[in-house]
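A single protein chain has been omitted; all remaining protein chains appear in their positions.
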Amino acid sequence: MEPDAVPSTASVIRSGEYLIVQKPDGEQSRVVRFTPKQKILIEKLKFSADSVFGKPYGLFEVSNNQCTPMSVDRLIEELHQQEAPVATSLGDSETTTSEVTDSIDPRLVIAPSALKLEPEQKRQKLEMDAVLEMKKQGISGQELVAKLVQGSASFQTRTVFSQSKYIKRKAKKHNDRVLILRPTIRLLAKAYYLKDPDRLAMLRADQLALMLQMAGVHHGKNIIVFEQTLGLITSAVMERLGGKGACVHIHRGAVAQSIPCVHSMNYSESTLSTFLPVRIKCLLAGSQLPYDTNRRPVNEEDGEDNENDEADKKNIDKLEDQDQEALSRRNDRLDREKQGLDIISEERAHSLIIGSRTVDPISILELMFPKLAPSSSIVIYSPHQNVLISAYEWLSKRPAINLMLSDQMCRVMQVLPDRTHPLMAQYVAGGHVLTGIKVIDQ
Amino acid sequence: MEPDAVPSTASVIRSGEYLIVQKPDGEQSRVVRFTPKQKILIEKLKFSADSVFGKPYGLFEVSNNQCTPMSVDRLIEELHQQEAPVATSLGDSETTTSEVTDSIDPRLVIAPSALKLEPEQKRQKLEMDAVLEMKKQGISGQELVAKLVQGSASFQTRTVFSQSKYIKRKAKKHNDRVLILRPTIRLLAKAYYLKDPDRLAMLRADQLALMLQMAGVHHGKNIIVFEQTLGLITSAVMERLGGKGACVHIHRGAVAQSIPCVHSMNYSESTLSTFLPVRIKCLLAGSQLPYDTNRRPVNEEDGEDNENDEADKKNIDKLEDQDQEALSRRNDRLDREKQGLDIISEERAHSLIIGSRTVDPISILELMFPKLAPSSSIVIYSPHQNVLISAYEWLSKRPAINLMLSDQMCRVMQVLPDRTHPLMAQYVAGGHVLTGIKVIDQ
Amino acid sequence: MAVEPSFMEYEERIKEGDTVIVYVTFGQMVPTVVKRGQTLMMKYGALRHEFIIGKKWGQRLSATAGYVYILRPTSDLWTRSLPRRTQILYTADCAEILSLLDAKPGMVICESGTGSGSLSHAIALTIAPSGHLYTHDIDETRTSKVLEEFKLHGLSSVTTAVVRNVCTSGFHVENSADGVFLDVPAPWEAIPFAAKSISKTRGGRLVSFSPCLEQVQRACLAMAAAGFVSIETIELVPEQKKIVSQHKQTLEEFETMGDAYPKERKRNANGEVVETARVSTAIVYPYSQPTHTGYLTHATLLAVPE
Partner (left out) sequence: MAVEPSFMEYEERIKEGDTVIVYVTFGQMVPTVVKRGQTLMMKYGALRHEFIIGKKWGQRLSATAGYVYILRPTSDLWTRSLPRRTQILYTADCAEILSLLDAKPGMVICESGTGSGSLSHAIALTIAPSGHLYTHDIDETRTSKVLEEFKLHGLSSVTTAVVRNVCTSGFHVENSADGVFLDVPAPWEAIPFAAKSISKTRGGRLVSFSPCLEQVQRACLAMAAAGFVSIETIELVPEQKKIVSQHKQTLEEFETMGDAYPKERKRNANGEVVETARVSTAIVYPYSQPTHTGYLTHATLLAVPE
């Protein structure tokens, strides 16, 4: 389809890729692996994955389950239309998430008991049937909004602002647009945080950003990572290394599990080469151990429940003893693990990053702190402050300086003409970050 | 002085009163007892206390150490002058407290290395000598600003906003105005918090407000208070009782000490009648104890260092055994204590408020929780969250419901045309509040 | 002398006519006026009012399918349970507004709008018994509803509710208030009237609640123009915490057992049952919380000596 437009292969969507799917003003953000014949669902909007293959990442309009790319020029054009000096006399209430913050202005909420429909609301109500009818006929959201705006009898001159707000509200209601984007660490962090903060140890994107900067993760560095954040920290470190250096990933069981954030970044071989998984049991034993054959990963129920995570390590395990390919995979794993263990034992690690959910950071510090190169950074995240207070005390008795404990608030602002204020309700769960530097105390 | 204006006696400043002194745009706020011949100092401005006696609370202009009342009309008049459509071309930098936040806009800081004075700055610099000269001659701040604005060659048409900003900045620099206000709980809370947050257990005014509301302190209620916040909580409770009910104040030693916030509110006899101090030792003993004669308060060095706190209880103690007046004072104390102990033993207390700095709230709960009337509110403040987590656990094992732990951010906004943002730096120290309700669990 | 039931009476036992707060579960409370013959229906089944009368405040009572607590009404509990006719001001804001108004018994306060009466109750309870609240709203259903509530709650004598647009017609009283509270869409229109309503000889306080910064900017200019001093805008953001049992494990435990929360008891190497040391910790909960209600702009009007 669309044979005229020939996008460069580097920037088109391929089958099998992980992608971020979100509506332009939506609240949800999903990480989805796009496979042939798949139906993708986002906030009540449904489309076929096939319809986006070969097309560039970006904004699409959905009609009849098919995605059609939308150009930036059309967006700008629409904006110009909105800025025409016509407006509506409709009230100011906005669509928000929770019931409590249902209206942006507390004084504009209508008492449920005294709910007499305003003329405008009545008209809108009558229009609804027509809207549903049009939708069935496959009319796009954008066209639908245009029709609604035309049809609104109270769409009268007032201000540019309220008119654009009117269109915005309409657009939000009926919009059939979807953004399909290449995953970035930032987008992944947001998607997983919104989906289930608990499984991510409540690590917010802004706190992850702080950790990377405090750990000084750059091209060529050797970074030790222990995390319980679905691979998010590991993946972020790998991206910043850009193919040189090492991300020594300490993991449970025989193979690194529950790291969907590493898989969904579609990394190149070069970037993947810095991923050096090391088994906890090797660290506890103080040396590399052979692989137990016929042993399953210790905790079977611990697998990632992401419906799109195809990298089922358990299956790989089963095949291993029969398959030549599996053998070479195991050898690769042993080789990477050896590299990782060497970095640790030779004290060549420049940073230690701990993103803990249940494991006491001290338990990791006891093994790893002595092995860090002097002047290396230590960055510890925990959702619980008391855990970091203990870690602080542990570190303060060792050659470690510049110890800092901090917390940060991250708040989204609503910026609309005459309606500027912080969002009324947001996800605020988060954690704390402890940082320090190892030194040689003579 | 000023015999023409005869303010009603209720609203004029009397000698011996505690007053709040602050500059209109100042950062300091002081609680001062005004006595004859006293010199009052606030942010480099000095005046004689005598010059305000008999005058109404409010805004004064200081010239030659004398205060002259300023009318609201004059303020409004000035504002109208400012709104004339003339302005300055001066830069946007503002005067703020810390060096780091020295400029409101990071891009407008001039590199110290490359500090070439702008023409405007040069002119200002030259004006400084003249200013100092005028100040010596006793010209008021307001007049001085007017002169400076007149004299500024670059005071040219631009916008209303920047011109008013220009005047504001000038005004701040040279202003000799002072607000002299009757103390309120809010103003006291702010003054003591800014002076020494540690001694106030970091209790912020907004958190105190929350505590009062959660405790339901109203006319006629019986409230038990244990606090280590300089009498602030006690004083706030007394004010809200308005002369009926009881503020049972649990204190250390023989007499209630270190409660400057109670003394500085200039309370009437009616309000003071609800103040029922009870000794800790009576609570520990489970009954009222006689006063040990010839005993000093246990901790001599614990007295309030407020230079204006004249209520020296130690001196009172010394006199007690010789003086008939002292005897009646002691009887009054014993009588109040009995009332307080009766409220406790008869389970007539409607709320328990704990504002702790060092004392474990559990230690108070153990004594007081069983004595609270059912359905009464429990409100506990601590600067340390871990203390409240323990108290929460203690309460959760008892007939207590609706347990809530919260924290709140309170931030001041700078609201200036084209310069609206939260203040760049503020006092943020604070604590946590735990609340609950005692019930009868059958 | 028959006393009208009141939020401000502190009898030990519940009487007919009293407003009680029925505490069902955390976050679920229902206010009810106790009346013989009536029955309360809720989550835990039915509860006849007869069983409530004569009981001590705070008593646990069994309903047909569970139990509830009967609580004495307070300003905070009323805010948490009142029938909502509009968006309301919650306890953190109510508390701060009372503080910014320097509210205390004996004060005269003007308020607009009345809304569902959350703040109105908080003010009335604070200024009683000698002060007075004048509450204004453009919607007559709201003022009449709040008047009804004030009557039931024994607050009639300290309150007056007025149907009035303060932005165009000003306040019910002039030259007599100690404090004015504004929660209106265009506070700048009401501010000159607020200045007029404040007592000239005593001066007074003004507090304005606005969700948006643009309203705040205009309000600040209007306050300065009306002669107010010490104008300041603050923002209050409460954060609710929850206390949870913390799961803290060593690397070895994680390796062998995973991160699943351990069962109540676990066994050590010798097969003996080991009690897990439970540590409590506070987490931010719920994860999504209100992060903004409104800005509070407050200012002082100084007394004008005669």
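We call the chains A, B and C, going by the order they appear; numbering starts again at 1 in every chain.
Rule of thumb we're sticking to: contacts are C-beta pairs under 8 Å (C-beta built on N, C-alpha and C of every residue); 3 or more make two chains touch, one makes a residue touch a chain.
Fair warning: this is a prediction, and the values are worked out from it, not measured in the lab.
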{"item": "Touching partners, among the displayed chains, of the absent chain", "value": "A, B"}
{"item": "Residue in contact with the excluded chain [from A:Arg199, A:Arg240 or A:Arg357]", "value": "A:Arg240"}
{"item": "Which of A:Leu75, A:Ala285 or A:Leu327 contacts the chain that the document leaves out", "value": "A:Leu75"}
{"item": "Touch with the omitted chain, as defined above, among A:Gln81, A:Asn331 or A:Asn402", "value": "A:Asn402"}
{"item": "Of B:Lys281, B:Arg329 or B:Arg348, the residue in touch with the unshown chain", "value": "B:Lys281"}
{"item": "Residues in subunit A touching the chain absent from view", "value": "5-8, 11, 24, 55-59, 69, 71-73, 75-76, 79, 179, 181, 184-186, 205-206, 208-210, 212-214, 216, 218-222, 239-243, 350, 373-377, 385, 388-390, 392-393, 401-402, 404-413, 415, 417, 420, 422, 432, 437-442"}
{"item": "Where the missing chain touches subunit B, by residue", "value": "97-98, 100-109, 111-114, 197, 202, 228, 252-253, 280-281, 283-284, 298-299, 301-302, 357-360, 363-364, 367, 383-387, 411, 418-430"}
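As a working rule, only the chains that are shown with their structure count from here on.
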{"item": "Chain with minimal offset from the mean of all protein Cα atoms", "value": "C"}
{"item": "Highest C-beta pair count, chain pair", "value": "B-C"}
{"item": "CA centroid of subunit A to CA centroid of subunit C, Å", "value": "37"}
{"item": "Geometric centre distance via CA averages, subunit B-subunit A, whole Å", "value": "46"}
{"item": "Between subunit C and subunit B, distance of the C-alpha-averaged centres to the nearest whole Å", "value": "24"}
{"item": "Shared-contact residues (touching 2 or more other chains) in subunit A", "value": "385-386"}
{"item": "Shared interface positions of subunit C, touching two or more other chains", "value": "213, 235, 237, 239, 281, 295"}
